[in-house]
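Written out below as structure tokens is the structure these notes cover.
Here the complex is missing one protein chain, while the rest keep their positions.
Lettered A and B in written order, each chain numbered from 1.
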Amino acid sequence: MSSCKNLKEKIISVIFSATGAIALLTLMGIFIFLFTTGIKAFSHLSPGEFFAGREWNPAAYQDPKWGILSLLISTAMITLGSLIIAIPLGIAAAIYLSEIARPSIREVVKPVIEMIAGVPSVVLGLLGVLFLAPAIADLFNLSSGLNAFTSSIIVGIMVLPTIISISEDVLRSLPKEFREAGLALGATKWQMIRMTLLPAGLSGLAAATLLGLGRAIGETMVVLMVAGNSRAMPTSFFDPIRPITANIAIEIKEVVKDSLHYQTLFAMGLVLFGLTFLINFISDLIIQKQVRKYQW
Amino acid sequence: MVKTEMISENSKQNIVFMITRAATFFSVVVLFLVFMFVFMEGAAVININFLTKMWSHSDIRQGGIFPALVGSVFLGMGVAIVSIPIGIGTAIYLNEYAKNNLFTRSIKLAIRNLAGIPSIIYGLFGLSFFVLFLQLGTSLVAASLTLGVMTLPWIITASEEALKAVPLSFREGSYALGASKWQTIRGNVLPHSWSGMLTGSILGISRAMGETAPIIVVGATFFMSYLPTSPFDKFMALPYHTFILATQHSSQYARGYALGTALVLICLTFILNLGVFIIRYKLRKKKEW
Partner (left out) sequence: MKKYILALLLGLIIVTAGCSTQQEVTGAAVGETVKIRESLEIKGSDTMVQVVSALAEEYSRQDTRARMTVTGGGSGTGIAALINGEADIADSSRAMKEKEITEAKERGITPYEFIIARDMLSVVVNEDNPISELTFEQISSIFKGETTNWKEVGGNDQKITLYGRQSTSGTYVFFMEDVVKGDYSQKMRNLEGSQAIVEAVKQDENGVGYDGLGYVVDDEGKIISGIKAIKVARDQNSEYISPLDASKQAKYPISRLLYQYFAKKPEQGSALYNFLRFELSEKGQDIVTKSGFLPITVTEKKLNEQRLG
């Protein structure tokens, strides 16, 4: 009888491990599909042509061009622009929520900020196209507000909740002793925050930034609608840009299965996958270090 | 000497604190602005017709977004079916059964990575695997699977936290009485964590319902003359509908209708979020530990 029970337990335990395996299999599956399709592009193109080519024009009048440099730079610009907005605002807000605000305010403000994360990106893109872009065009006397600047603002807003909530967690979990020691030495609260907490939590904050970075790289709908989508190499933040995510979203609909164009889009997807994998890896390392240092 | 230093430090602190306060309330103001802008022109468009009639192409003022609502709801259900059992199962495995070995570490790594993958990459994966390789075609089921896989890490993380919140003593007490592992989980752990898992799942589903990029690729359509009745049908969905009203529709009223659809979408998300908030609040009051 007890062996029957043991068998049942074993089966249940295996079933649960199988569900765990599914997550692993999925990640591997995504990589495999991206890789096997994307790598075929390189049987026709050289990596140099792909990564360093300055022109992306698969539907060209004469010879198609497959260089993704301007797309990579566009992705870099949107990432940079959105982080310039989100990091200062995010960390400032995290400091406020963690160290300064009354618990009752924190209770209300935190869920509100979480809700921004819940607003669908297509809605933010819509508001960007209809309201923000014309306003910015008027403000800066531009012919059109669909450019890197406007889209950076919106993506920055989208990334903000991530940075705020992780940074706030990081700061809150620093041991009480840090604060007490700083204040006991006669420092003002701000001095204590600046000289004790922030340095201590620096790696955690860096991890939060990296996660924000990952989100910014991966944003698709907002840039699709607001970034202007011109293929030219951007020269300023007021130029229209065409990040990799938007390019894939636009062109995937027109490609014939297994054509070179199809394969190059998957190759681009592989690049994105690699970037986000790398970012996650680095932020993991940072968090491990932080955990070991402060025994969370 | 010290006094003047302290005063300037104090004023510095005041300025800094003002800045941090401003930064926080900036975020709150943004959310408010989002609602306001969408509401301004979108609310005018909403009435019973808008919500319950089929989409009319020739005169969009006559029709409604009913098929998009239905499509989104079906999609939400599909995502729930795909991701909740696997998500909760994985969370139970990681928190209750797993030992600290390579297998477990790989799963945790996989989950963290899946959470960071851009939505359009899920679209590519959904296209090449579910739509083409498994030949499910562009359909509700392909979209549910794609979005389900995307929502998985979210549900796993939320469920894990719910499980972790149950004190160890609950489990130990049960083992002490001679219960097996599964009996313990089922009787002592799950009852206290299911609400956390539920709220996490609802939030995950509401995120999935707001996604546009993957469904552009795996199944959403511009116009359908019928409501989807089988999982293999195409579908209309609220976020995709908003997108095309914003970019493709030629009617001069499209702008208002795009905002109206966006408003419905936000309200749906808001209602789900609010529900979660209420559940959490009520339960926090009940918990005794």
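In this text, a contact is a pair of C-beta atoms (placed from the backbone, for glycine too) under 8 Å apart; a residue touches a chain by one contact, two chains touch by 3 or more.
In this text, all values refer to a predicted model and were calculated from it rather than measured experimentally.
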Which one, A:Asn57, A:Ser173 or A:Thr188, makes contact with the chain that was left out? A:Asn57
Considering the complete complex, of B:Lys164, B:Lys181, B:Lys234 or B:Arg280, the missing chain is touched by B:Lys234
Listed residues B:Asn95, B:Thr184 or B:Thr221, member touching the removed chain: B:Thr221
Among B:Leu136, B:Val189, B:Ala208 or B:Ile266, residue touching the chain not depicted: B:Leu136
Which parts of chain B face the unshown chain closely enough to count as touching? 56-58, 101, 103, 134-138, 141, 220-226, 230, 232-234, 244, 246-252, 254
Chain A, residues in touch with the chain not shown (by the definition above): 14-15, 17-22, 24-25, 55, 57-62, 129, 133-134, 137, 143-146, 224-225, 228-233, 240, 242, 250-251, 253-257, 259
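Simple rule for what comes next: only the chains that are shown with their structure count from here on.
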Distance-wise, how many Å sit between the C-alpha centres of chain A and chain B, to the nearest whole number? 17
The residues of chain B that touch chain A in their complex are 6, 9-10, 12-13, 16-17, 19-24, 26-28, 30-31, 34, 37-38, 85-86, 89-90, 92-94, 96-98, 103-104, 106-107, 109-114, 116-125, 127-129, 132-133, 149, 152-153, 156, 180-182, 203, 206-207, 210-213, 216-217, 239-240, 242-243, 246-247, 255, 258-259, 262, 265-266, 269-270, 273, 277
Parts of chain A lying in touch with chain B, wherever the complex brings them together: 5, 8-9, 12-13, 15-17, 19-24, 26-30, 33-34, 37, 88-90, 92-93, 95-97, 100-101, 109, 111-116, 118-127, 129-131, 157, 160-161, 164, 188-191, 211, 214-215, 217-221, 224-225, 245, 248-249, 252-253, 257, 265-266, 269, 272-273, 276-277, 279-280, 284
